[in-house]
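The complex appears here without one of its protein chains, the remainder shown in place.
Should a chain be cited, it is by its letter among A and B, assigned in written order, with residues numbered from 1 in that chain.
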Amino acid sequence: MSEYGLFMIFFAAAFFNNFVLIQFLGICPFLGVSKRVESSLGMGMAVLFVMTLASLITWMLHEFLLFPLGLDYLRTITFILVIASLVQFVELFVQKASPTLYKALGIFLPLITTNCAVMGLAIMNVTEGLNIIQTLVHALGAAAGFTLVLVMLAGLREHLEIHDVPKPLAGVPVALLAAGILALAFSGFVL
Amino acid sequence: MKAALRMIFVLGLIAAVAGGALAGVNAWTAPIIEENTATRLQETLASVLDADEFELQEDTEQTLWHGYRNGELMGYVVRLRVGSYSPAGIDTLVGLDTEGNVQGVFIFGHSETPGLGDKIEEKWFLEQFIGLGIGDDIARGVDVDGITGATVSANAVMTAVRNSVRFVGEYAGLIDEPGIINLADVPDGTYTGTARGFIDNIVVEVTIEDGKLVSVVVIEENETASYAGPVYDQLPQAMVDEQKIDVDIVSGSTGTSQGLINAVKDALAQFATGDIEIDQLAGGIYRGEALGYDGKIVVEAEIVDGQLVAVTVLEHNDTPGIGGVAFETMIERLLAAQTLDVDAVSGATHSSQGLLDALKDAFRGAPRIEISRMEDGTYFGEAESFGGLLKLKAVVADGQLVSVEVLDHSDTPSYANPAFEEMIEDLLAAQTLDVDLVSGATISSQGLLDALKAALGSAPRLDLSQVPDGTYTGRADSFGGELELEVTVADGVITDITVVSHSDTPDYANPAFEELAETVVDEQDIYVDAVSGATISSRGWLSALEEALRQAVTD
Partner (left out) sequence: MFGKELIRGIYTENPVFRLLFGLCPALAVTTAADTGLGMGLATTTVLLGSNLVVSLLKNVIPPAVRIPSFIVIIATFVTLVGMTMEAFFYPMFEALGIFIPLIVVNCLILGRAEAFASKNTLGRSLVDAIVMGIGFTISLGLLGAVREILGSGSILGFQLVPGTVDMALVFALPPGAFISLGLMLAALNYIAIRRKEA
């Protein structure tokens, strides 16, 4: 069914249909972790890592197990378990393999389980009938878009912090307004 | 250890109960969901085509339903997916009536940006497609308006409708098969062609050398690079490699692929077999009309033996001084060139083009045969009938059909012979070919009529059976000069043909003459093929032979 250019899939996921700003996936970490540019980058890398692996594994589970056996109704339960265990596994692995990387990514990993961008991506890959290569590119695009807007918002928030923001707006409300303006800019891709 | 076992047991139990509960509810809801989906599909199909029963067709290139009302075919519904911003593209349903006109468009599914891309679902946008059909462009700014802020999504829908119309057009046989282009028949050269791609026109240059396609170069285009790139990389190469134009398209870039293929076809269209070739036309009188400079031009053209022998302008409104001269000049050029591909008369381009268009129109129709205008003589013709080839002989004298004789046929005699008799009687009485077929033997009657048309569409021929016994001398121009021969007829049979004198190169001519004489005596037919390698000598010889026998008949 889907026979679209890989380039298009990547750019759609990263820009036109940005996972965070246009599709509202991964809002919690977007607001929670976007206080510092450095931590945003860390979160972005962790998401890239988990998104890519989770997409590939869930795609294969769907393609070779759930769909052939007519067990589509177990999709949600399977995918969330895969993502949760994957996050655990990655955390253990990174901790052993590269303590430096663990230091950088470690605290973000548990947050990813409830990052709906990962789950949303996994579901979209199979419902939109992407093949394995398209799935991979879709994951890379989604993660790139996620990291990009996360870092952008963090940059804005770092600046906002040193300015005198009206008290009721301070913190999350002003971050949401900034996100709204970013979303306006991203909507410009389709105009 | 005990704790670990308990952990596994509890988690396993929860998973088992969860799985069981899900399987149970799934068994309950799945049939309901399936039925709802089917009902919704029928309702959706009915929203784009006024029918109450839809039947999914198998083995079609695109998903296709036939729509029926009271058992009568009302039209078709095509479902296809076109690429746009979102990875899954836009899923469309287009309903078309049996003539290929759009009855309704429905967006089956899309994941375009909410608020912008989803404007493609708006009524005003989808309704503007209704009534468009095979002859329409279905393109933004031509017959459909786009959507500000959703250009790409709207264009994708236009492509979907355009492709659906084309698909049904081909599926239902509403679009004529485009002429087949035989690359070997294309003269060397570089040709330019244009066709619409996904977004805009694609212009290509096609180079042919020694009847082979050597290059296809895109010289102008405005396609999306990411989609079109692979098309430009793969298709021209595939065309050159496979030496054909209809190569496999690049999946995902159907619009651009099809555009490129059509542009190449356009470049070579003048050599397509679909074009009019005068020497392939059946004999007879053709009448056609087209628009000239000022109103209608009606022409009549006569074809005899695959030759254009006369063109008459019956009616026109063009400026007499300019138009009249232009017609005369054009007719001269046409008769000389024996093709419609002649230059227009400068200063009277419209009249010239009008004349050509009228001729094209004429030659697309069936010829008419007017017995009263036929030259006196004996005509021979053959056509396919019920059991095989039917051959006949017809005699025209003083503009009247005086006799028709079936020489050979393979139809069942008990049916065919009475039918032939009846047909011939009718034909002679009516003095026109527009007679009713004999019921019960329609195919045989049609065969006779076709053979008669073929006969009267060719030049009259000599009837050997009318040649008295004797030896006759004939002369004609040949390759090196005049050729003279003697032919001997005994008991209505040609027994001997001898060349008395000729000025052709003996090495080539003599063997050819011997071969021709042998064939004519064997087949008792003086209209045989020329000997290859000595064509002009053969023609001279055959002309001299006909001349000799013709004298015998008239003497």
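What we mean here is this: a contact is a pair of C-beta atoms (placed from the backbone, for glycine too) under 8 Å apart; a residue touches a chain by one contact, two chains touch by 3 or more.
Keep in mind that this is a model prediction, so the values were computed, not measured.
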(message) Using the document's definition of touch, tell me which of A:Met8, A:Leu21 or A:Leu150 contacts the absent chain.
(response) A:Leu21
(request) Have a look at A:Leu109, A:Leu156 or A:Ala179 and name the one touching the chain we're not showing. (result) A:Ala179
(message) Going by the contact rule already stated, which one of A:Thr58, A:Asn115 or A:Thr147 would touch the omitted chain in the full complex?
(response) A:Asn115
(message) Just checking the interface: what residues of subunit B touch the absent partner chain?
(response) 3, 6-7, 10-11, 14-15, 18, 21-22, 25-26, 29-30, 32-33, 36, 40, 113-116
(request) Determine and list the subunit A residues touching the chain excluded from the picture. (result) 21-28, 31, 73-77, 80-81, 84-85, 113-116, 119-120, 123-124, 127, 166-170, 172-177, 179-181, 183-184, 186-187
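The definition used in the following text is that only the chains that are shown with their structure count from here on.
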(request) Compute the distance, rounded to whole Å, between the mean C-alpha positions of subunit A and subunit B. (result) 56
(message) List the residues on subunit B that touch subunit A in their complex, please.
(response) 18-19, 22-23, 26, 81, 83, 85-89, 111, 113, 116-117, 149-150, 152, 226-227, 251-253
(request) Note which residues of subunit A are touching subunit B in the complex, please. (result) 1-5, 7-9, 12-13, 16-17, 22, 73-74, 77, 124, 128-130, 134, 138, 187, 190-191
